[in-house]
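One chain of protein is taken out of this complex; the other chains stay put.
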Amino acid sequence: MLRLQSEPFAPGAALDAFVTAHPGAGAVVSFTGHVRDEGGRLVALEIEHYPGMARRAIEAQMTAARARWGLSGVQVIHRFGTIPAGGPIVMVATAAPHRAAAFEAAEFLMDHLKSRAPFWKREITADGPGPWVEARATDEGALDRWR
Amino acid sequence: MLRLQSEPFAPGAALDAFVTAHPGAGAVVSFTGHVRDEGGRLVALEIEHYPGMARRAIEAQMTAARARWGLSGVQVIHRFGTIPAGGPIVMVATAAPHRAAAFEAAEFLMDHLKSRAPFWKREITADGPGPWVEARATDEGALDRWR
Amino acid sequence: MIEVLYFAWLRERIGTGAEQIETTAPDVAALIAELKTRSPGHALAFADPGALRVALDQELADSLAAPLAGVREVAFFPPMTGG
Partner (left out) sequence: MIEVLYFAWLRERIGTGAEQIETTAPDVAALIAELKTRSPGHALAFADPGALRVALDQELADSLAAPLAGVREVAFFPPMTGG
């Protein structure tokens, strides 16, 4: 299941719903990403996205992960718009019979969301909109693991 | 924080409490392990443990993970006693600035809980107590990654 | 007629997020060459095309040599920073 939304979400409620939806799974992994305040410098992140492509790209990544690791379930929630420091940005959950598959699939999805899903982050400080966050070479490099 | 208990726990509530306790973390990973019913064959798992050593061993693993990956938080819940099929056995949560550290630390903890924490699982079928679950060579081998 | 979309700082430099373009450009590189002449903002946005990413009908393109035949929506943007 994929949710693209501007509203906040509760990671715990999302995890419980996911677990309930996949009762046979032995292993469930979740990743939740939150806005870091960078030592108080950041007030919020503003996240711009390309709606049609975001849905297509993430669904393709979910389908790939499901097939490659034999997942019984996969869920992605990704927000856009203005997210205050501490707020949740993204959540990935994977369900599989064993832990290695669930962990790897969640990492695969996060690595692809970072560099292959059309979202762009901009810093919002007390002075207003700041610079766009630059892509990190380590994030691009992380994709090599999955080739 | 470490909880060893016979009572069930709600993964979602545990995740939300963990996130709330570590507001500065950018990345939170959770793993939840549940009793698989093995195609309907299993009614429950019975988990025996060595209480004093379990606490010492898991706390040492948590301390090692915290130091090695610079975690801002780490939490383990492990149950003992009789757990019906579908019920939660174990939950690990890690909080770190970035995702790679949170993922690796959670995998490290799960790999050590599997083969280095004093718990023993026995199958309970409709006919009553069945065989003790045998350790898998792949679980022992998984530890090589962390040496 | 194709729909051209811009995101993040490309959108800001160009001053709009979308424009309809009448073009016969055979590939992405040729389209960029045309777009650069439309305004100083366009020229600035496309000053370093190698640093950009391009999606054709919402699929990431491999290179600036990707052909435009049949494409209805072209999007230009900086490297993505999702997750």
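Letters A, B and C mark the chains in the order given here, with residues in each chain numbered from 1 onward.
To be clear about the criterion, a contact is a pair of C-beta atoms (placed from the backbone, for glycine too) under 8 Å apart; a residue touches a chain by one contact, two chains touch by 3 or more.
In this text the structure is predicted, and so the values were computed from the model without any measurement.
Remark: the absent chain touches shown chains B in the intact complex.
Set against the missing chain, the residues B:6, B:63, B:115 or B:138 yield one that touches it, B:115. Mapped onto chain B, the interface with the missing chain covers residues 33, 48-50, 52-53, 56-57, 78, 89-90, 110, 113-122, 132-135, 139-140.
The rule is simple: only the chains that are shown with their structure count from here on.
Summarising the inter-chain layout, the chain whose CA centre lies farthest from the centre of chain C is B. The geometric centre of chain B is 48 Å away from that of chain C, both derived from CA atoms. Chain A has residues 33, 110 in contact with two or more other chains.
Looking at chain C, one finds that residues 83 touch two or more other chains.
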